[in-house]
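In what follows, a structure is listed as structure tokens, so that the remarks can point back to it.
The complex is shown incomplete by one protein chain, all other protein chains being positioned as in the whole.
A and B are the chain letters, set down in written order, and residue numbers restart from 1 in every chain.
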Amino acid sequence: MSDPLGIIGVGQTPYRKRNPGLSAGELVRIAVTEALADAGVGPDAIDCVIGGVAPDALSGIADIDKAAIALPGKPYFRINTGGATGSSALLAAKTWIEAGRGDVVLVVALERMGQATTAQSIFNTIFDPVYEKDFVLTTITMAALRATMLMRRDGFAGEHWAGIAARNFTQATLNPLVVGAKARSVQDVLDSPVLAWPIRRYEACPISEGACAVIVARGELARSRSTAWIRGTGAYSDTYAMGDRMRRPEGSLIEMVPLRRAADRAYREAGITDPLAQVDVLELQAPFAIIEAMAYPALGLSDIDGNRRFVEDVIAGRVPIAINPSGGAQAANPVSATALIRVAEAALQVRGRAGARQVPDARLALATGQGGATQFSTVVLLGSELP
Amino acid sequence: MVLKQWVSVDGVAARMTRSDARLSLPEVIFAVVSEALADARCTMDDIDGIVIAAHDLIDGRSLSSMITGPAAGAYLRDEIRVSEDGLVAISLAAARIQAGEAARVVVAAWGRPGEGDVERSSRAAFDPFTEQPLALSETVVSALRAAAYLREHSARGREAAAAARQERAAANPRRAPAAGARPPVYPLRPEEMGVPADVAAAVVLGTGAGPRITGVGHGTEPARLGERTLAALPGARAAVAAALARSGLRAHQLDLVELGGPTLFDEVLQLEAAGLAEPGTGLAGYAAGTWVNPSGGAAAGDCHPCGGLLRFVEAVRRRPGKALVVAGSAVASQTTTAVIIEEP
């Protein structure tokens, strides 16, 4: 790569259940203003704006991005890959710059799901109406189906899911952007009601609204600033059909094949051969503990046979890698923005600007994006040093 | 700026039907993408990137690409989806090849009014506080544009343009099956409307010997209709100017234009924005210019967000020397994309 790309600015609103005092455009403006200030550039420096909004139904307004995000006079388009929307939008920005279409791209992801009165019934309408929608499929039951597969194959128990959840929710108390973060114990989670066994209420991510903005640039603009350099990326999609992935030779539903391939590609680009030793920080788009547990082997941090032990080490704080210092997607999961927030948090870490949640000497950080029926996976590796 | 490398159009396909219950939406997509692959003389094994344009509300699936993406080949491949007109997907797919991220990319878009009322769902894109109570829809905005245009200019050439558009659509062997046009909103007339059809289009882009994409441009207008100039399309003007600048062409060198707007007046505004007719002369220019929308445009069949990709396929199939494709995207052409295609 002759002219490397990096993230030169990050801006985020606080993430809270609803914002009746702010319009969608005002939420975006808060994040964008902060990102421009962080980058030390004005709006004139922006060559292109890429928006990220996932299901329209969550805000109850179609194409809400057009009024809230698009800037007149600048090329604009919207990416939508479900939960991976934010990181897919970031990858589109990289594509744009590397194609020579511009040097500076503003990526903005917006979630306005506080306007939805029944989020889970909306999530039911993402599933196939012909064969599957009748069976109460939602994001929660989808997680529960995978959880039972993991429990049977690897011997995981409710304590493991509760352990991961308690760790994430407790870490979120250091992140001022997670409004109302409360430390939770393993017992708190285990004592909470079952939503869809084995998933419990205190394990499920809360409803969150908010906006996240990231500025990607190359050239002198990037070299002259505190920049999180893009060291490697990968993105893969998979079939919708969950039933086809139960006994698939390429890897089953719980092996996260697209995430594994995305990680392999990103590691190859970055020259990473031992991620557990070389990566300092992980920001995982894992709104449920089971998705985090599935991600470890896919990211090459453990192998499937040893994954239960690895999860126990994570819960006990015995792994040489910082996982979700922000609290991760489990603590705040504004669907459209969550994967961009993971990238933004990774950028803050390697730029040394993460405040109370800063990981000491964070030089290489990995952010994942995850959308659809464990279908759309992205990996972004950010480094403090030029590639 | 010069494109880093050529992007070629290796294969195209499009389908227009009306409420054909024999195929599910994923099956329609599979069929049209398979046709485009055959046209490109390759198989899905040769594809390393997918870019789709799909709208959840039109597809009646709240995260459409979960089910529709794999039908376009998103199986353990790098796939991304825009919630925009299909011409935006062409732009992003071309960028992926220029960036060296992929060698051969499938682009696909579709819309199926047979499954759901697109006109009604378009109302959900307007502001619930200030616009939705006033019953705005894509068609109502087109009517506002027509009224603004007729007030600012004149109706000279209006009948001739509408007749030429209908003739061109009737002569298009690939037009949608005969069916009623969308009901007009005054001052629009039935013959000036688009024909809603179940449409799907697919394109294979690569670096082969086919026609080349030599310029791409994007333009964006304010969201609020009150802040827009309804009798002109400055966003389209910016998009076409940028695409022409990249290709190194002047507007008068073009042999063909395919304009993707929902009604005659949207197409005429694009024609003027492209610099191919002076403001106020677009209706007459449309009527006289046999190189303007030879496919018949939206009168031959249309559905957001597939319109721009349909126009792109039509332009490529006519083997133009130098062609311009223009298409507006949501909401009511707030953004416009322009693409230049040239025979090598």
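Just so we're on the same page, a contact is a pair of C-beta atoms (placed from the backbone, for glycine too) under 8 Å apart; a residue touches a chain by one contact, two chains touch by 3 or more.
Assume contacts and distances are computed from a predicted model.
Chemist: UniProt name of the unshown chain, from "Quinol oxidase subunit 3", "Carbohydrate ABC transporter membrane protein 1 (CUT1 family)", "FXSXX-COOH protein" or "ChsH2 rubredoxin-like zinc ribbon domain-containing protein"?
Modeler: "ChsH2 rubredoxin-like zinc ribbon domain-containing protein"
Chemist: Which shown chains does the hidden chain touch?
Modeler: Hidden chain contacts in the full assembly come out as A, B.
Chemist: Of B:Glu27, B:Glu152, B:Glu278 or B:Glu343, which one is in contact with the hidden chain?
Modeler: The one listed residue touching the chain not shown is B:Glu27.
Chemist: Check the options A:Ala70, A:Ala84, A:Ala99 or A:Ala144 and report the residue that touches the missing chain.
Modeler: A:Ala144
Chemist: Could you tell me which of A:Val49, A:Met242 or A:Val379 touches the chain that is not displayed?
Modeler: Result: among the candidates, A:Met242 touches the missing chain.
Chemist: One chain isn't shown here. Among B:Gly49, B:Pro70 or B:Gly157, which residue touches it?
Modeler: The missing chain is touched by B:Pro70.
Chemist: Quickly run down the residues of subunit A that touch the omitted chain.
Modeler: 20-21, 57, 60, 115, 117-118, 120-122, 124, 129-132, 134-138, 141, 144-149, 151-152, 193-199, 201, 239-244, 246-248, 253
Chemist: What is the set of subunit B residues that contact the non-displayed chain in the whole complex?
Modeler: Its contact residues with the unshown chain are 19-25, 27, 30, 34, 43-44, 57, 60, 70-71, 73, 75, 112, 114-117, 120-121, 124, 128-129.
Keep in mind that, in the parts below, only the chains that are shown with their structure count from here on.
Chemist: Averaging only over C-alpha atoms, locate the centres of subunit A and subunit B and give their separation in whole Å.
Modeler: Centre-to-centre distance between subunit A and subunit B: 32 Å.
Chemist: Along subunit A, where are the residues that touch subunit B in the complex?
Modeler: Touching subunit B: residues 48-49, 53-57, 60-63, 65-67, 70-82, 88, 91-92, 94-96, 98-101, 122-123, 125-130, 234-241, 250, 257-258, 261, 371-373, 375-376 of subunit A.
Chemist: Please give the residue numbers of subunit B that touch subunit A in the complex, ascending.
Modeler: 1-4, 24, 50, 55-57, 60-63, 65-67, 69-70, 74-84, 88, 91-92, 94-96, 98-101, 121-122, 124-125, 127-128, 216-224, 235, 238, 329-331, 334-335
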